[in-house]
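With one protein chain held back, the other chains of the complex are shown just where they sit.
Each chain carries a letter (A, B and C) given by its place in the written order, and its residues are counted from 1.
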Amino acid sequence: MARISFIESIRQAQYEELARDPKVFLMGEDLVANVFGTTTGLIEEFGTDRVRDTPLSENGFVGAAAGASMVGARPIVDLTITSFVYVAMDQVCSIIAKSKYIYGGQVKLPLVLRMCMFYGNSNAAQHSDRNYPMFMGMPGLKIIIPSNPYDMKGLLKTAIRDDDPVMSFEDGTLWSQKGEVPEGEDHLIPLGLADIKREGTDATVVAVAGGVPLALKAAEELSKDGFSIEVVDPRTLVPLDRDTIIRSVSKTGRVVVVDPAHQSCSAASEISAIIAEEAFESLKAPILRVTTPDTHLPFFPNGEKALLPSKHRIVSALKRLLN
Amino acid sequence: MARISFIESIRQAQYEELARDPKVFLMGEDLVANVFGTTTGLIEEFGTDRVRDTPLSENGFVGAAAGASMVGARPIVDLTITSFVYVAMDQVCSIIAKSKYIYGGQVKLPLVLRMCMFYGNSNAAQHSDRNYPMFMGMPGLKIIIPSNPYDMKGLLKTAIRDDDPVMSFEDGTLWSQKGEVPEGEDHLIPLGLADIKREGTDATVVAVAGGVPLALKAAEELSKDGFSIEVVDPRTLVPLDRDTIIRSVSKTGRVVVVDPAHQSCSAASEISAIIAEEAFESLKAPILRVTTPDTHLPFFPNGEKALLPSKHRIVSALKRLLN
Amino acid sequence: MSLFMHIAQIYFRNRMVDMENLTLEQYYEGYLRMLRIRKFETRAEENHSKGEIPGALHTSLGQEAEVVGACMALKDDDYMVGNHRSHGHPIGKNADMKPLMAELYARKTGICGGKGGSMHLSDFSIGSLGETSIVGSGLPVAVGAALGSNMLGEGRVTLCFFGDGASNEGAFHEALNLAAIWNLPVVFLCENNGWAVSMPASKAVSVENIADRAAAYSMRSELVTDGQDFESVYIATKRAVDTARAGEGPTLVEVKTYRFAEHAVNMGRMLVDRGEELEEWLKRDPVEILRIKINEMVGDETRLKEIEEQVEREIEDALEFAKQSDFPDVADAFDDVYSERVSDFYGLS
Partner (left out) sequence: MSLFMHIAQIYFRNRMVDMENLTLEQYYEGYLRMLRIRKFETRAEENHSKGEIPGALHTSLGQEAEVVGACMALKDDDYMVGNHRSHGHPIGKNADMKPLMAELYARKTGICGGKGGSMHLSDFSIGSLGETSIVGSGLPVAVGAALGSNMLGEGRVTLCFFGDGASNEGAFHEALNLAAIWNLPVVFLCENNGWAVSMPASKAVSVENIADRAAAYSMRSELVTDGQDFESVYIATKRAVDTARAGEGPTLVEVKTYRFAEHAVNMGRMLVDRGEELEEWLKRDPVEILRIKINEMVGDETRLKEIEEQVEREIEDALEFAKQSDFPDVADAFDDVYSERVSDFYGLS
C-alpha cells in the first residue's frame, strides 16, 4: 500500500481500469489539460481517443456515453462539477436511469458519471452543489460517495465494472486528504456495503462524504469526555446498506446524521426516516441531522463556512443527545 | 361557490390572474390547442401574445421566463408533464433558483412553473415522474402541491402573485375531481399553511397531492372500527408548515406519511425526519411512509397500480401503528 | 401544399421508376414492411378504441415510406434510434411483430416485457437502441452508439429518427456538433411531418428546411421533398449511410412527410383541424403510391396480393399472440431497474 491523495486514488482507479479493459474510455471537458489532476499520465498511455476531450455539450456527451454503453463500451464521464449535471439532466433521468427498465431489460448501461462537489472554497452558489439526494429518488442510478482515498479507489473501480449506471460524487474538500491505498487490480469495494469507521456504544453518527472526517474528529473530541461514538459511513447511497445503519442504532439508541447537502430531502432525511421506521424501538432520543440549512452557499467565506457541517456542530448535536 | 373540476380550477386561476394583471402571461407547448383543458377561452380573451405557444425548447423557454420575470413580467410556464423539466433543469436550478441569491437580492423572479404529474394511467416511466422532492432540496424555489380544486385555485393564484419562483405540481389523478371553489379575485391561500382535512385523535396521516383523497378514504374506513384519524395536507412543500404537522403528531403520537413520490429522499422522508427530530417525545410508534417503492412505474397497469399508494396500503400502515 | 408542388412531385415520382437504385425484390420488401406498419397500426388503433390497449398510441400512418425507405438503407447489424412514434421504426427494420403487439397489450411476452408500451417498441435484437418518448433525447444516444461502435472497431452506422419538433431541442444541436467534430457514422433523419402536436413547423422552426441546419455543423445534408415516395427516401438515406460507412462522417437528412392520424390516440379529442392540408396529403398515400409503382413496373398483381395476404396473417398471429399472453406479475415491476432485482433491497410495502 502507498500513501496517496484522494485525487490520486481517482487517477489510479481510472488508469488501472483503462489498462484492464479496452472497452473502458474516459470523456469530459479539459481532461487532456488535466485540470483537477485525475488524468495525469493517462493521455500518454491511452491516447486522446480513450481519454477524450469534449466540447461544452454536457447533455450531448452524457447522452453519447449512454449510447456508447448500449453498444458495449464502458464510458466514464467526467462532468467536472456537480452543477453541470443539470445541463445533462434529461439524459441522466430519462435515458440513463430509465432505459434498462422501459426496454424490459433488453439493454444494460455500464457507465460512470463522475462529479466533483466543489464547495467550501468560495465558488458561489452556481458551483457548489451537493446534489446527490436528487438522484437517490431516481431509480436506476447507483450512487457512490466515498470519504477517503481507500474507499474512493475501491468504489470507483467497482463502479466502472458494474453493469449499471453509477454516479460518483467526489467531495472536493477531501481532494488533498491522504491515505493508504492498495495498488493493482484487486482493490474492489462492493456497492451497498457501509463501513464502520469507528466503533462505539453511546451514540451513532451516520455521515457521508466530507462529513465523515468531521464526524471522526467529533467522536475523538467526545471520547475525551468519556463518550464512545460509533461512526458509520454508508459509502454508497444507492444501494444503501440499511442493515449496518440499523444495527448500529439498535446498539447505541442515539443517532446524528451528518450530510453536507441541503437539509430538505437530503440523504440525512432519508436515513433518518429509515431509522424512524425500522429502529424506532431502540431509539432513546430524537434523530438529529447536521446538514447545510436550506439557503444557498454564499461567496463570502465566513458565511459559507458557518453553513456547512462542522466538527463543532456535530459535537453539539451529540451532546444534546447524550445529556 | 361553484362545483368545478381540478382542471377547471387551474383554468380559472390563470384566467383571473391574466385579467387582473397585464404583466402576467402564459407560455408553453400546445396551449392554443388546449391539450389538457387549462386554457379554454384564454386565447379568445388574451390573444396569442399573452397565451403563447412555444417550440419544443424547454430549457430555452423556461429560461426566457426567467429573463422576462427579471425585467418585470410575470410569466406562468406550462411545462405540461413533470419529466420535461429535466430538459430545462439547468435554467430551473442554476438561474431560477439561484439568481436572486448570487446577485444579492438585486433582482426578483416572479414566475410560476406548472407541471402535471401524469402517473397512474400507463404512460410508462419516462412520463410518470412525481419529482417534487428533487426541488425541495434546491433553495430558492417554492413548491405548491394542491390536492383538490379549492386549494389548487387558491394556491395557484397566490403563486402567480408571489415575488419568488413557484413550482406547481399538479396531480393528474385529481384532474377530474370536483369541488366547491369560489370565483373572483379574493380566493387566495397563503403559501406555507397546511390544512387539516380531517380532525382526529388516534393517529395522524400527513399526505400530499393524490395521497390526500386516499388518506381521507382510509380515515373513513378506519372510523368504522372506531379509530379517529387526523389527515394533514401540507399543501405547500416549500415553505413547509412544520408547526401544524408537529402539533398534530404531538396530539396523536402516531403518524403515517403518504407521498406518491419514490420513497428515497421523498417529501415523506423529509416530513418523517422533521418529526423524528422535533416531536420525538410524543411518538408512540414508528413513523411509517406509504410511498412508491424505488422502482420505476411500469406500463403494465396491474404493476403500476400496485406500486402507487392506495387506500389499502394506508389502512394497513395505520393498523400497524394502532395495534 | 400547392398544386405546383403536387405536380412536381408526381413528375419526380414517375421519373424514378427506373430501378436504378433498388432491385425488384427490394421494392417488394419495401411494400411488405410498409404494409406491415399500416396494418399493425390500423388494427392497434381499432383495438385501442375497444379498450384492449392501455395508455396512449402514437401512430406513423402516412409516414410508412419514409420509415421503411430509411431503414432499408441500413445493414441488418446497423443501429437505429427512434422516438415516441415508435411502432414503425422497428417494423421498418424487420422486427418480429408479435412481441411488438404484445407490448402494446402490456403483456409479459412484449418486447419490453410490458414495461414500455406504445412509445417504446424498441427491439434490441435488430439493432434498435431505444425508442424514447422525451422529444430530442434519442439524438445524443445515436451519437454515442456511433462513437461506441467506432471505438469497438465495428464500424456500424447509426440511423437516428427524430421529428421537426425535436429539431428545436438543444439536444439536436449538441448531437450534430459532436457527430461533426468527431466525424461519426451517424445519419440524422428528420421526419418532418409538418407538425409537433398542434404546433406547425412553419411557426416553430426558424429556417425553411431543417436540412439547412446542417451548414451550422459543416455537415452534409439531403433534402427529400417527396417523403411519400419510398425510393426517394431510400436513395437519399443510402447515400448518407454509404458516406458514413466510408468514414466520411454524418449527414442530416430531412424528409417531408405527413402523419394521417391525430398526434396520438387517447389525447381526448381532436386538437387541430388540419382541414384541406390533411385532405391533400391523404390523396398521396405512400403505401398506395408504392403499390401503383410496382404494378406499373411489373404489370402483375400476384406477388403484391401474396404479400397482402401474408401481412394479414402476420397481424392476426401477432394479435393472437398478444391476447393469449399473460400480463406480467406485479413482482416483475421490480426487475430491470438494476441488474440486481430491486425488491431484494426494498420490497413492496
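Just so we're on the same page, contacts are C-beta pairs under 8 Å (C-beta built on N, C-alpha and C of every residue); 3 or more make two chains touch, one makes a residue touch a chain.
Predicted model, so just to flag it, every value in this text is computed and none were measured.
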Chains in view touching the one left out: A, B, C
Listed residues B:Lys23, B:Lys217, B:Lys251 or B:Lys311, member touching the removed chain: B:Lys23
Sole residue of C:Ala216, C:Leu282, C:Met297 or C:Ala331 that reaches the chain not shown, by the stated touch rule: C:Ala216
Option from A:Asp53, A:Glu199, A:Asp225 or A:Asp243 whose C-beta touches the chain left out: A:Asp53
Sole contact to the chain not displayed, among C:Tyr79, C:Tyr105 or C:Phe172: C:Phe172
Absent chain, residues of chain C that touch it: 168-174, 176-177, 180-181, 203-208, 212-213, 215-219
For chain B, the residues touching the chain missing from this view: 23, 25, 49-50, 54-55, 57, 59-73, 75, 90-91, 94-95, 99-108, 139-140, 142, 162-164, 192, 239-240
Residues from chain A at the interface with the omitted partner, ascending: 29-30, 32-35, 53, 55-60, 83-84, 86-87, 121-127, 263, 290, 293-304, 306-307, 313, 317
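By our rule, only the chains that are shown with their structure count from here on.
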Interchain centroid distance [CA atoms averaged], chain A/chain B, Å: 30
Between chain B and chain C, centroid-to-centroid distance (C-alpha), Å: 36
Of all residues in chain B, the ones touching two or more other chains: 83, 86-87, 124-126, 263, 294-296, 298-299
Residue numbers of chain C (touch at least two other chains): 112, 114-116, 120, 132, 134, 136, 170-171, 337, 342, 345
